[in-house]
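One chain of protein is taken out of this complex; the other chains stay put.
Presenting subunit A:
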């Protein structure tokens, strides 16, 4: 796997879909590709948010701490972006991510990511657009829930 294939993966992420190929390449180049063994944690709930991850290969579980121990609330597969909300809002991790099988991910460092956003308005706009769409979806879900 080379930089090119990582760029292909990034392109599949909705947040990065509309970004210039050269910028995506820069994003990929400034990120690290890391492998997680089965059961290894990307991060744990409550940790400070220092990076976002894009899954390139493999699966990971999203776990939440509850009084009854950790429970799995979702599963992530290839091309999923995780941890980006934490680095944007500068809040601790809201969930634990654990590799469900040998998994490869692209680790996007928080500082580098924010540098890139500050430098390239096009990237900031793409991120905003994605966040706005998420908000809209949530609103729609709320409306749907309250009307049902």
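Miscellaneous remarks
Keep this in mind: contacts are C-beta pairs under 8 Å (C-beta built on N, C-alpha and C of every residue); 3 or more make two chains touch, one makes a residue touch a chain; residues count from 1.
Throughout what follows, contacts and distances are computed from a predicted model.
For the chain of the complex excluded from view, the name given in UniProt is "Multidrug ABC transporter ATP-binding protein" [choices: "Sarcosine oxidase delta subunit", "Glucose/mannose transport system permease protein", "Multidrug ABC transporter ATP-binding protein" or "NADH dehydrogenase subunit G"].
For the options A:22, A:73 or A:125, the residue in contact with the chain missing from this view is A:22.
Interface note: of A:8, A:30 or A:79, the residue touching the hidden chain in the full complex is A:30. Residues 1-4, 6, 22-23, 25-26, 29-30, 32-36, 40, 42, 104-105, 107, 112, 115-116, 119-120 are the ones on subunit A that touch the missing chain.
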